[in-house]
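Every protein chain but one is kept in place in this view of the complex.
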Amino acid sequence: MTLAAAAQPATLEPRGTDVESRADPAVLAGVQPPATPTSFVAAARTLISVPWLLALAPAALLFFFFLVPTLIMLSLSVVRSEAIGPHGDITLANYVYLLSSPFYVWAVLRTFIIGISTGVLVVAAAFPVAFFLAHTRSRFRGALIALCLTPLLASVVVRTYGWYIILSNYGLFNETLLSVGAIDARIHFVPSTAAIVVGLVHALLPYGILTIMNSLTAINPNVVRAAQSLGATRLSVFVKIIMPLCIPGIVGGFLLAFTGAISAFATAAILGGPKQETIATLINTFMTGVLDWSLSGALGGILIVSTIAVTALGYWFGVGKARI
Amino acid sequence: MHNVAVALRNLVKNYDGTSVPAVNGINLEIEEGEFVSFLGPSGCGKTTTLNMVAGFFAPTSGSILLNGQSVEALPPHRRGIGLVFQDYALFPHMTVEENVGFGLAMRKVAKAEMARRVGEALELVRLNGYGDRKPSQLSGGQMQRVALARALVIRPSVLLLDEPLSNLDLKLRESMRVEIMRIHRQTKITTLFVTHDQGEALVMSDRIAVMNAGNVEQFGTPSEIYERPRTRFVAEFIGSMNLFRCAVEGTSCEAGYALARAESGELLRVQSAQERPSGDPIYVAVRPERTAITRIPPQPSPGCISIRATIDEILYLGNHREYQVRLPSGEAGVVTVSNVADQDRSLATGDSVFLTASSDDCLILARH
Partner (left out) sequence: MSGGVNAARFRPSAWGVLKAVVAIIYLFMLFPVFFTGLASISEGTRAAFPPVGFTLAWWREALEPGWTDPILFSLRISAEASLIALVLGTVLAIALTRYTFPGRNVLVMLTLGPLILPTLVLSVGLLQMFAMLGLSDYVGYGGQLTGYVVISLPFCVRMVAIGISNIPRNVERAASVLGASPWMVQRKIVLPLLKNGLLAGFMFAFIQSFTDSSVSLFLARPGDMPVTIRILGFLDTGFSPTIAAVSMITLILPMVMFAIIDRFGQFGDFIHGDKRHA
């Protein structure tokens, strides 16, 4: 679903880009570099080069089982289809249909509200933990890091189920509040949009912590010392040095939480109800209930476009910048 | 005649996407048992040359011969050479013993023989008793010794050392220098030593190849390199050198000498290996420690040159003083004088002085 480390794809760059230490791949592979080949021969050589031979199987897998299905789904969203058989001309009717019905527009809006509030809350909760873990000298540091990864080990279903026990009508919250007399009648926490957000924040928090901790530990301590030596107080060191330097981590954590939240199905299905439909639960309905693959394709299209847009925005805003 | 252990013939290396060749036609012959340094600033092509000898980079053109055999077609693991890296490159997951034994294991040497040779190699680098340690438990100097033992244990035909001392602190660097020289004396393995440190190169080498911009500027013994530099680059890269802009004046001078007119007007009679046409722009070059500085003009003598100058700065450096001077032409010069009792200590900044040197200590270098 998501990956804490996805915020730093830069590590995939090949090492040793300076000329002196750059190894000629052809030499390492024990083959002579081609001498001024024609374009056809060059193309053929490209395809049978060592890196492509290595990458062939995984690249084929990603092509046939990731790119092609995604494109098929998108292409189904721009035709009318009856069950499995698509027919007719290319049309935006599916999108128009969805976006002209208040019910679906609300579902889409609700999905984004869930995504944004989950992202903000994840960052807000993850930052103190990440800051603590990055700076503590406690001998339990390793154990604490492992502990904050446990929500990852539990499946979405398990995590969400725990919240269901806590938030449901006869759950911990209601019983506690009733017994201390704070409320007279049971509050219906579940199903609600807020319950979905609580469940998602919990589920996605580890990714936020890992991402922000990565960027905090990457800060050279001498930079902080330099700022202190120049007269900066602890507060201004934090505001002027640490915060700007970990913006990539914060933005990365937000992106992971946002994209994870808008496409989460299990949490929305368990902690939400008929009045809390999201894009993900609607896709499930269209796919398995109504069997309208064009509409589910269109909803998938909306998810893809918004994910890519927000990710691009995030990269533009800060993930790609400020690498020290 | 000695056997040629390593021969480089018109060696050229062009990296993809760069117009300037990293190595631009090197020709060198290194004799068996010789210790040869490749000396030059970073980017001069010395490491590229080493990597081509090791087999990591293929030459763009030219050839490399090890013991008379062309090796371009051989991958690194079939060349049978030893290589020590600046960053040691020990195998972090193996003990010292396993590191040193790795090359022997690859050659399928029998267990008992392997243990004996690993022991010998560790003894050679004075690390007996460290066999069970992991690289992470060693100091920088110890790691470098392990790297040396690992390279030597396979009895390579050529040992390549890629700036092996650069990561060590000063004291350690000096003792490792002596250590490497001792090991070379004991093993007599032909050694190619890449360095940017002129002091290391002068102390350790039988011969030095001074490299600049992909070319070997001069290949010779340390004393040839220091005392008879052939180009301005060599003269300035090894030690420091006073260079005075001059023009050849006439050709009427006895054999082996030439007359040169300095820009500030003095006529200088200096030693000259080759005949140059009148008016040819040249430098007259002389080392700071072979230049004397006096307040009164010296007696005119054909065996001596003398140039007027003003003192800019006097630096006290403990065992010697350095006078930074300026000629009337604006050129700068340096004179170093040992701190011995009989020198003139009254010289001060701003004083007018004369620089003198023996004609035989002066060189003529081409000026372009």
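Lettered A and B in written order, each chain numbered from 1.
Basically, contacts are C-beta pairs under 8 Å (C-beta built on N, C-alpha and C of every residue); 3 or more make two chains touch, one makes a residue touch a chain.
Computed from a prediction, not measured in an experiment: that's the story for all the values here.
**Student:** Going by the contact rule already stated, which one of B:Leu28, B:Leu90, B:Met176 or B:Ile189 would touch the omitted chain in the full complex?
**Tutor:** Spelled out, the listed residue whose C-beta touches the missing chain is B:Leu90.
**Student:** Among B:Pro59, B:Gly103, B:Gly131 or B:Gly333, choose the residue that contacts the chain missing from this document, as touch is defined above.
**Tutor:** Only one of B:Pro59, B:Gly103, B:Gly131 or B:Gly333 touches the chain omitted from view, namely B:Gly103.
**Student:** With the missing chain put back, one of A:Val96, A:Leu109 or A:Leu172 would touch it. Which one?
**Tutor:** In the full complex, the listed residue that touches the missing chain is A:Leu172.
**Student:** Which parts of chain B face the unshown chain closely enough to count as touching?
**Tutor:** Looking at chain B, the ones touching the missing chain are residues 54-56, 75-83, 85, 87, 89-93, 102-103, 106-107, 147, 150-151, 154.
**Student:** Residue-wise, where is chain A in contact with the chain that is not depicted?
**Tutor:** Its contact residues with the unshown chain are 1-3, 5-6, 9, 11-16, 21, 23, 25, 28-30, 46, 49-52, 54-55, 57-59, 61-63, 65-73, 76, 84, 125, 128-129, 131-133, 142, 144-166, 168, 170-172, 174-176, 202, 205-206, 210, 213-214, 217, 234, 259, 262-263, 265-266, 269-270, 280, 283-284, 287-288, 293, 296-297, 300, 303-304, 307-308, 311.
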